[in-house]
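A short worksheet on the structure shown next.
Shown here: the complex without one of its protein chains, the others still in place.
Chain naming follows the written order as A and B, and within any one chain the residues start at number 1.
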Amino acid sequence: MKPPAISPAFHDVSRQSQAVFRAIMQAMAQPGRTGLLDTGFETPAPLAPGAAAILLTLADFETPLWLDATLSASPATTDYLRFHTGASLVSDPQSAAFALIADAERAPPLTAFSQGTPDYPDRSTTLVFQVGSLDGQDWRLAGPGIKGETVFGVSPLPAGFMQQLQENNACAPLGVDVLFASQTRIAAIPRSTRIMEAR
Amino acid sequence: MRICAQATEAELTQALADFGAIPQVEDVRSPEEGLVMLRGRIGGDGAAFNAGEATVTRAVIRLEDGTLGYSYLLGRSRTKARLAAIIDALGQNEDRRAQLRTCLIEPVTQRRSAETKARNEETAATRVNFFTVVRGED
Partner (left out) sequence: MYVAVKGGEAAIEAAHKLLAKERRGDASVLELTTDQIREQLSLAVNRVMSEGSLYDPDLAALAIKQARGDLIEAIFLARAYRTTLPRFGYSEPANTSAMAIRRRISATYKDLPGGQVLGPTFDYTHRLLDPSLAGEGNFPAVEKTETGDAEVSPHVAALLNNEGLIEENLPQNPDADVSDLTRGALEFPADRDLRLQALARGDEGFLLALGYSTQLGFGRTHPFAGEIRMGEVEVSFVPEELGFEVPLGEVTLTECEMVTQFAGSADAAPQFTRGYGLVFGHSERKAMAMALVDRSLRTAEFGEDVVAPAQDAEFVLSHADNIQATGFVEHLKLPHYVDFQAELVLLRQLRAEWEAERGKTDGASPKEAAE
C-alpha cells in the first residue's frame, strides 16, 4: 500500500522554502544574474537538487507539473516530486503550470507550453531547465531589471534557443518565463527580457 | 489512523512510552502545518461546496526497516503529527499492531465511549417529549 523509499527534502520546510522563494524572486527580478539555491538534500537521479529546490518551493497540489521524457521515465523522480509537492503530473504541456526539463538539448519548443491568455497572462507555464552551467557569455540581455545590458549564457540548450527566447519576448505579455537551475544555482529569463547575440 | 485522530497528544505520548523499544525513526517529511478546505453538501446530501478551511498538520516518518508512517491531523500540533506518523508505521506490522491495541487503541476507545455515553445521556435529558392537550368537547 505504501510507496517505496522516498528521500527527505527540506528539513525545515518554511525557512528553506522561503529562502529558495527569495532566490527565485531575485532571479526573476534581475534576469541573467545568478543566485544560490538552498540544496542541502539529496534527490533521486536524474533530478538535480537545484531544480528540485525550485519545484519543492513553487509547486503544490494546485499546480499541474509536466516532466520531460528523461524525468518521467524515472519512477524514483516522479514518486519524489509527487510526494513532496503534491502536484499532479500531466502529459499535456499546455495544461502545466510548471514544466521541468532535465534533458535540455531535447526540450520541446517554448510554444508547446501554455502561453497564458490576454486576460490572464499569468496562467502561462513556468519552465525550469536543469542545466550544467550558468556561466556562459553567449547572450546580451536587456529589459526590466537590467541596468543597461548584461552578459549571460547557459549550457546545454537546444539549437536555436536564443531565437525561441526572442520570439517569446515578442509575444509579451503572453509567453512563458524560463528558470535555469544548475546543481546549486539559479538564473532566469522572464518573457520581458530582450536577448541579443553577444558582441 | 482514525484512532490517532481521536486520541489526544498526551495519549499518543503515553502510548509510545508504554510501547517500549521503538525502532529508529527518520523524518521523511518534517511535521508541517497547512490547510485543508472542508467541504459540505448542499442540503446535506446534494452537490459539494467549500465550507471553509481547517488547520491540519502532517508528517511522514520512516522506521529503520523502511516502513513509512503517515499522519494528517486537524490542528497545529507538530509533536502530535509526528507521534501519529510513528504509530501509523508501527501499526503496519502484525505483532506491533497487537501491542498498540493494549497501549493505545483500548485506552482511547474506552475514554471515547465513556465521553460519548455521558454526552448522549446529557443530550437525551433535553429531549422533548410532546404530548397533546385535548381541548373542547369530544
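Basically, a contact is a pair of C-beta atoms (placed from the backbone, for glycine too) under 8 Å apart; a residue touches a chain by one contact, two chains touch by 3 or more.
Predicted model only: the values in this text are computed from it and were never measured.
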Task: Visible chains that the absent chain touches, using the contact criterion stated earlier - done: A, B
Open item on the list: Just checking the interface: what residues of subunit A touch the absent partner chain?
Closed with: 1, 3, 60-62, 82-83, 86, 88
Open item on the list: By the contact criterion defined above, which parts of subunit B meet the unshown chain? Give residue numbers in ascending order.
Closed with: 1-2, 5-6, 32-56, 58, 70, 72-76, 116, 118-128, 130
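What we mean here is this: only the chains that are shown with their structure count from here on.
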Task: Centre-to-centre distance between subunit B and subunit A (centres being mean Cα positions), rounded to whole Å - done: 40
Task: Complex contact set, residues of subunit B against subunit A - done: 26-30, 32, 60, 62, 66-68, 92
Open item on the list: List the residues on subunit A that touch subunit B in their complex, please.
Closed with: 2-3, 5-14, 83-84
